[in-house]
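Excluded from the complex is one protein chain; the other protein chains are retained at their positions.
Chain IDs A, B and C follow the sequence of writing; residue 1 opens each chain.
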Amino acid sequence: MPTRTVAPPSTGGLSAPLTSEGRGLMNLLTGELPGIRADAGPRDRQGRFPDEVFRAFRENGVMGATVPRALGGLGVSRMRDVAVALRALAEADASTALALHVQLSRGLTLAYEWQHGAPQVRERAERLLRLMATGEAAVCGAVKDAPSHVTELAPDGAGGWHLSGRKTLVTMAPIGTHFVVHAQQRLPGRPTALAAPIVERGAPGVSVINEWNGLGMRASGTLDVVFDRCPVPDDAVRSRSSVEVRDDSVLAGQTVSSVTMLGIYVGIAVCARDITMTWCRARSQQPPAAVRTLVTEIDARLYALRATADAALAEVDSLADELDLDPAERGRRMMTPFQYAKLTVNELSLRIVNDCLTAVGGAAYAESHPLARLYRDVRAGWFMQPYTYVDGVDYLSSQILGNDRDNDYVSLRANRP
Amino acid sequence: MPTRTVAPPSTGGLSAPLTSEGRGLMNLLTGELPGIRADAGPRDRQGRFPDEVFRAFRENGVMGATVPRALGGLGVSRMRDVAVALRALAEADASTALALHVQLSRGLTLAYEWQHGAPQVRERAERLLRLMATGEAAVCGAVKDAPSHVTELAPDGAGGWHLSGRKTLVTMAPIGTHFVVHAQQRLPGRPTALAAPIVERGAPGVSVINEWNGLGMRASGTLDVVFDRCPVPDDAVRSRSSVEVRDDSVLAGQTVSSVTMLGIYVGIAVCARDITMTWCRARSQQPPAAVRTLVTEIDARLYALRATADAALAEVDSLADELDLDPAERGRRMMTPFQYAKLTVNELSLRIVNDCLTAVGGAAYAESHPLARLYRDVRAGWFMQPYTYVDGVDYLSSQILGNDRDNDYVSLRANRP
Amino acid sequence: MPTRTVAPPSTGGLSAPLTSEGRGLMNLLTGELPGIRADAGPRDRQGRFPDEVFRAFRENGVMGATVPRALGGLGVSRMRDVAVALRALAEADASTALALHVQLSRGLTLAYEWQHGAPQVRERAERLLRLMATGEAAVCGAVKDAPSHVTELAPDGAGGWHLSGRKTLVTMAPIGTHFVVHAQQRLPGRPTALAAPIVERGAPGVSVINEWNGLGMRASGTLDVVFDRCPVPDDAVRSRSSVEVRDDSVLAGQTVSSVTMLGIYVGIAVCARDITMTWCRARSQQPPAAVRTLVTEIDARLYALRATADAALAEVDSLADELDLDPAERGRRMMTPFQYAKLTVNELSLRIVNDCLTAVGGAAYAESHPLARLYRDVRAGWFMQPYTYVDGVDYLSSQILGNDRDNDYVSLRANRP
Partner (left out) sequence: MPTRTVAPPSTGGLSAPLTSEGRGLMNLLTGELPGIRADAGPRDRQGRFPDEVFRAFRENGVMGATVPRALGGLGVSRMRDVAVALRALAEADASTALALHVQLSRGLTLAYEWQHGAPQVRERAERLLRLMATGEAAVCGAVKDAPSHVTELAPDGAGGWHLSGRKTLVTMAPIGTHFVVHAQQRLPGRPTALAAPIVERGAPGVSVINEWNGLGMRASGTLDVVFDRCPVPDDAVRSRSSVEVRDDSVLAGQTVSSVTMLGIYVGIAVCARDITMTWCRARSQQPPAAVRTLVTEIDARLYALRATADAALAEVDSLADELDLDPAERGRRMMTPFQYAKLTVNELSLRIVNDCLTAVGGAAYAESHPLARLYRDVRAGWFMQPYTYVDGVDYLSSQILGNDRDNDYVSLRANRP
């Protein structure tokens, strides 16, 4: 019988990268996966960031995967390919995938700025991308203010700025070299502006607080970062817009920043599923009725989960190229399928993990059982920006019913009393 | 501003045909849709088959859409394209789509026989396909025995056969010109064989019973057909196999026969959704909280529903071409994603229709409201072969857990005590 | 072994009446049930009101079941006992139960007026109750305006009123002798008032339109009634209140009018369950895995459904006696558990009926199968006032979160633009 390529088993989607760059990234990851998987449990229990994994990622080029080839990176430009890679990584350890996501999605948004931005923006993006390609830069986003803090830029009196505030949920912070900080810029007599200065870790007044403990994703290095009158030169401040102006064009960048995370929750579901099926097949007994029903529903939902995430990523990738669309329209068109898919991914991945625990039974309730970790990790998806479930209903129902509103969660928050 | 192609709104899948043949079919259908939609309600209430619609379909070539071009048809060969067409048709009237499905899926399976069958099989397939292309033949499947009947072929003593029995759930029967009848062939001293003779409507002993009334799909012409010692020449009998032999290769044909129906239930959900959103937007008041939550969940589920059906159809289309796979393996590989998607399509389409009724409120409970029809129509999906939910759990859990069993629902039934 | 009373099988609630009056009603019903059940299918298909059943109910006293003994009735005063009776009746035919509910809940609200009303109100209530006890009066509620109609009382210039408008969803209309009509009373320079005149069927200008067809509950005699300058004496008008005044005390009467309907949906679920279990037990084969899972979930949900309905009815019965509570507070306290239970009853009864169809398979999809009728009947619960799902979320979330609003669905509607 002649050798032939056997069709891969049925999955529904997010199985393999579409571009050669995506395959290149996947190849670099593949060798690391067994080691990452083996240490996922201990890292979770200790809340320990996978420093050694990211050291390898710096050395083998993974940290520059989404940096354009011209700037020294691997040149992965499709969000779907990034999501496929994060899916595979999350099957080994979701926390590691969440941390890597920070770097890879930053590469995508900076590459867009480098290609389409104003000269000053392009230059800044290029500088950072080149550092990401070599592994010298690990760029964190610092978006969410810690409770009862507002992070602000105040004039330093010499044409520059002082940044002060406290950010929470800054993922990959233990190895972060740069922070893109969402801040409010207040000048007398002008409406509050939103700005996003880039601050280096070593700058005066920057402290990473090694304290946060999450229900899950405990090895993702998600920490608070404090800024205490940290000096920021004027050209490091990208002013986004006034909080008073609605600008749906920002939805495009927000989508690019977050949509590849869908792959992480697919990976969690796949991991839970594989553990469960292995366990069920190892039983000597005839499978009980409820187990047969559960495994059927788990696999049917996993198929739907993967198909839905795949469809949204393909659609967003395609819209990313439609640069002659009206920017606000393009922003909404990218955000909407992402949000549809996010609702389904959150619901189905949680449901799958839950059904896996039910099928396996009491053994899965031990803290050291991987399903117990996945049960905690999977719940993070519901809280990822944009949007939480509550905000997602506001956004999507307004789109569907034709109600006008501000869709930018950053300015919405800034305006919230 | 220059004219440009605007990206279609976000749907998740099954939006547009992929091949030019698929677009040809869609174009032929499009003009008929308003008329079909307008009469869907009255036809449902009267349980009346859309004779006038099918007259048009015979004339414009739709009845030969899946007949190869070489035999005079439109040459649509992709299941996904058929499903897209049925989705659009079902948005206007699900019953009409269900009836047309019978003809279109028959075209697909006969085209396979014409391309890959033994000479006698090819010849018979060609004859029938040519008649389908001109609209002269409308070919029904007669698979399910009426309760307490077994349809059998008995030797007529002259080298031919007598067919006797009663079939139920024969869709498109009012205009059916040929019936492919699943029958048991019993010869002394031999294991029971399964055969599928093709019987013309005018043959002696054939009666179409105009009596069945379903909960929904009431205009689909789904009737009983009685065969009373109906003479069948030996060469009209395709013997499939002994009931004692497991043969998963038949799963391929069973998949092709049924998988395009997924489009029908997508179409029902889309129709319910559009009615509901139109209704909600027409309210003068601010949308209530529950309506905002409901429309969000309706649209998110519709996106997942479409993405899942699309993924399964694309996968099945791709496997249909892999003719050098082991036939049994190919059969299971085609059936499995179909069954995954069928579970999701059944669950989500019902859920969407239900949520639409809830959002619209009491008005939707009047028999004449289209949502009331959709509430009844959508439930048919759960009972379509192969498999019902109960049999689907048996099939899929065996595939997942590695348990061996007979997967052919036709022989399973024949063997059932 | 000595004879002993065997404990009844486990049900969760609403099994047996608590009072001797309730048992009396149950005894009168029990003999009628087989006949009612036998004819439920044909009546549904023909949309035919069970005249013969209500003739028996008039003769045996069931039509006066909730009329106080002192006025000639059976004296059933507990809502839970009425719900138990309606549950048993709905197991035979939900439409009949829905129609009887109209009369029995009217008896309860009139008995309250007779006991606690002002003299004129008491007198009018007594007159009607005495007629209900003998079976001479069948009193319908006419609450909901037909689309694009507003039912109004206009001064007739002679101290009386003319009633004009069109009401829809008037259940038991075919045999209704009196209609309690919710109407708006508009006098120049005064805020619109809500009034509820009682109109006799034979009055000039009253026409019952025999036209409405529902998705389900098709034998309940739910029709439109037209009032065309129908004369109403001033003392037949009970003015309720101005639409501008919030008055949560009306929630008590609205609860009494509707809460016993919970028994109907419990009865539908029980009927579906019993049909399904009988069918499953009759199969010769070992029950498939999915059937075992389904029957378990059906029975577990039925237990929860019955327990929840029982708890709410017991609570409402107990609050009905607490006449020294603040009336608005008492109104909200009665409505809230009713609404909690209504949400659960709607969700679980639909889920149970659906799972029953799934377990039974294709046979259940024939229009003549009782499960097909139950699938249509059960959906009515979601639309029963007060409240629909959408309005229920508004009411309950306001109660929970402490937001003030008008909770009277009648005045809310009157005020809606």
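Everything that follows uses one rule, which is that contacts are C-beta pairs under 8 Å (C-beta built on N, C-alpha and C of every residue); 3 or more make two chains touch, one makes a residue touch a chain.
All figures in this text were calculated on a predicted structure; none of them were measured in a lab.
Colleague: Kindly state which of the options C:193, C:295, C:356 or C:410 is in contact with the chain not pictured.
Modeller: Of the candidates C:193, C:295, C:356 or C:410, C:295 is in touch with the missing chain.
Colleague: Of the residues listed, A:290, A:328 or A:414, which one is in contact with the missing chain?
Modeller: A:290
Colleague: Among C:119, C:157, C:204 or C:402, which one touches the chain that has been omitted from the display?
Modeller: Candidates C:119, C:157, C:204 or C:402; residue touching the omitted chain: C:402.
Colleague: Residue by residue, what part of chain B touches the chain that was omitted?
Modeller: 287-290, 292-293, 296
Colleague: Across the whole complex, list the residues on chain A that are touched by the chain not included here.
Modeller: 144, 147, 169, 212-216, 218, 284-285, 288-291, 293-294, 350, 354, 357-359, 361-369, 372, 375-376, 379-380, 382-383, 388-394, 397, 416-417
Colleague: In the complete complex, which positions of chain C touch the hidden chain?
Modeller: Touching the chain left out of view, chain C contributes residues 4, 6-7, 9-10, 12-13, 277, 280-281, 287, 291-293, 295-297, 299-301, 303-304, 306-308, 310-312, 315, 318-319, 322, 324-325, 333, 336-337, 339-341, 343-344, 348, 392-394, 396-397, 400-403.
We take it that only the chains that are shown with their structure count from here on.
Colleague: Copies chain A, chain B: same or different interface, half of numbers shared as the threshold?
Modeller: Homomeric contact, same residues on both sides for the most part.
Colleague: Whole-Å distance, chain A centre to chain B centre, using C-alpha means?
Modeller: Those two chain centres are 41 Å apart.
Colleague: In chain A, which residues are in touch with two or more of the other chains?
Modeller: Within chain A, residues 287, 292-293, 296 contact more than one other chain.
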